[in-house]
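Up next is chain A:
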Amino acid sequence: MGRQETAAPAIELRGISKAFGPVQANKDISIKVAKGTIHGIIGENGAGKSTLMSILYGFYKADSGEILINGIPTAIPDSQAAISAGIGMVFQHFKLVENFTVLENIVLGAEDGSLLKPSLAKARKLLKQLSEEYELRVDPDARIENLSVGHQQRVEILKALYRKADILILDEPTGVLTPDEADHLFRILKGLKDEGKTIILITHKLREIMEVTDTVSVMRRGEMTATVKTSETSPEDLAERMVGRKVLLRVDKKPANPGRNVLEIKNLRVVDDKGVERVKGIDLTVRAGEIVGIAGVAGNGQSELLEVLGGYAKATGSVKLNGVELDLTGKHSDGKSRREKGIAHVPEDRHSEGLILDFQAWENVAFGYQDDPRYNRNAILMDNAAILKDTQEKMERFDVRPPNPRLAAKSFSGGNQQKIVLAREIERNPDLLLVGQPTRGVDIGAIEFIHQQIVALRDQGKAILLVSVELEEILGLADRIAVMFDGHIMGERLPHQTNEKELGLLMAGVNEGAA
Partner candidate 1 sequence: MKKMPKWADVLLIPAINLSLAFLISGLVIWAIGKDPWVAIKTMVQGSFGDSRGLGYTLYYTTNFIFTGLAVAVASHARLFNIGGEGQATVGGLGVALVCLAVPWPHWTLALPAAILGGALFGAAWAAIPAYLQAKRGSHIVITTIMFNFIAAALLGYLLVNVLKEPGNMAAETRSFPPGAHLPTFHEMLAPFGIDFNKNAPANISFLVALLCLIGFYVLIWKTRLGYAIRAFGQSESAAVYAGISPVKITIIAMLISGGLAGLMAINNVMGEAERLILNSVEGAGFIGIAVALMGRNHPVGVFLAALLFGFLYQGGAELALWESIPRELIVVIQGLVILLTGALDNMVRAPLEKLFLSFGKGEA
Partner candidate 2 sequence: DPAIIFDLGGKFDKSFNEAAFNGATKWAEETGGSFREIELQSEAQREQALRRFAENGNNPIVMAGFAFASALEAVAPDFPDTKFVIIDMVVDQPNVRSVVFNEHEGSYLVGVMAAKASKTGTVGFIGGMDIPLISKFACGYVQGVKATNPDATVIQNMTGTTPAAWNDPVKGGELTKAQISQGADVVYAAAGGTGLGVLQTAADEGILSIGVDSNQNYLHPGKVLTSMLKRVDVAVYNAFKDGEDLETGFSVLGLANDGVGVAMDEHNASLVDDEMKAAVEAAKAGIISGEIKVHDYMSDESCPVM
């Protein structure tokens, strides 16, 4: 009862409440995080995790409540105050200036004087030191927009360390990382922890919680429902606390029963608008009734592959759908013509491609299918009533919450947004479904549902091409796995005959079994 109890927690929140207009994002939340620990926070989409952390970082102002740092009540009216209190935060959506260099991003707001030169020089030196100390190597002169997400995240962490943060908050840091990058991140976090820094980690991935955290809190609908020691809980237990019901953490599916070839790709090459060859001659077949998963680190040509198949990028080579050659020149094809041929496409990025965030749900359900006769009265007028009705039904079948077709897409949580896209594409009954990153940023309750839907479509005898950076997802969902690296397919594996380690090596461009 002595010493350990008296040491003040690094962070203590008391009775934090926050409302956005009518939405109560945080309700009377209290929590303590001990110094030198990694504390996990989990919760469904929209549970209020990001809001709580943003309050701690001074980005939002709490309506009521108190913050204590190292036992001292501290007012955090803005991020400046948070930074001086030793808090650093890596946001879910990075706060980086895209066309700035790494160095510029790091010194921004932490300059030493009114001239840049000395600041940059000093930062360069410190950066070198930091990156060696923590394995956080990045090119200080690279532009952010040319960096992979993993590297961008390193920049965010370096930013916090450069400002001498003792408390580091990471909001869904692994949503966009490869398993390798995630492991790397966790090594860094553990290193930081060993130095006595305190870390708060928000994630949807229970595996990560179990792996790296010391304690974990669960949030539901704006409230903190539980805080437990990680060693005293299990993934199933956490999932249940989070969602309020039992969740199946493994994908439940029967063995595949593949039929004819639906998609045949031969020697496909894609050159992007900067003249860089992104896909360098790949061959791939997808059969009816099977899910082919493409694993790989983001940026190795998967996105371009999906774009070509989706009809809005040019390529050379040959792609056949049900034995019929597709136009790859872009002259006679676009997203619309591909859909008419029976290719549905759940794009990787729901915010910039899959959805129009300011459109209402029903308008998004017609998105890409605006020319469908069922959605149109005649050659000119759309049949909005029919779309609304269809949306209502889709929302019920796919359990989109809230099931209000008139709500703007941006008002749905990530998981529910994804369900809208999925409902739209799956219910088209396509011959081929292209799915990119189906569960990025989605909470586990929704993941379970999305996976079930994809499997169900397969069981109807449809061909599915799945692209994901989540190895776990690929392993659980795919019937056959192709690994892409640098525009090539490094090899194909069957899920039950391989493991994360082998796939990880392939993703890194190492093909041991190739000989």
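A quick word on the picks: all candidates are chains of the complex that A comes from, given by their letters.
Please note the rule applied: a contact is a pair of C-beta atoms (placed from the backbone, for glycine too) under 8 Å apart; a residue touches a chain by one contact, two chains touch by 3 or more; residues count from 1.
These numbers were taken from a predicted model, which means no experiment stands behind them.
The listed chains 1 or 2 are all part of this complex, yet only 1 touches chain A.
By the touch rule above, chain A contacts candidate 1 in their complex via residues 21-22, 310-312, 334-339, 345, 347, 352-359, 363, 366-368, 370-371, 376, 380-382, 384.
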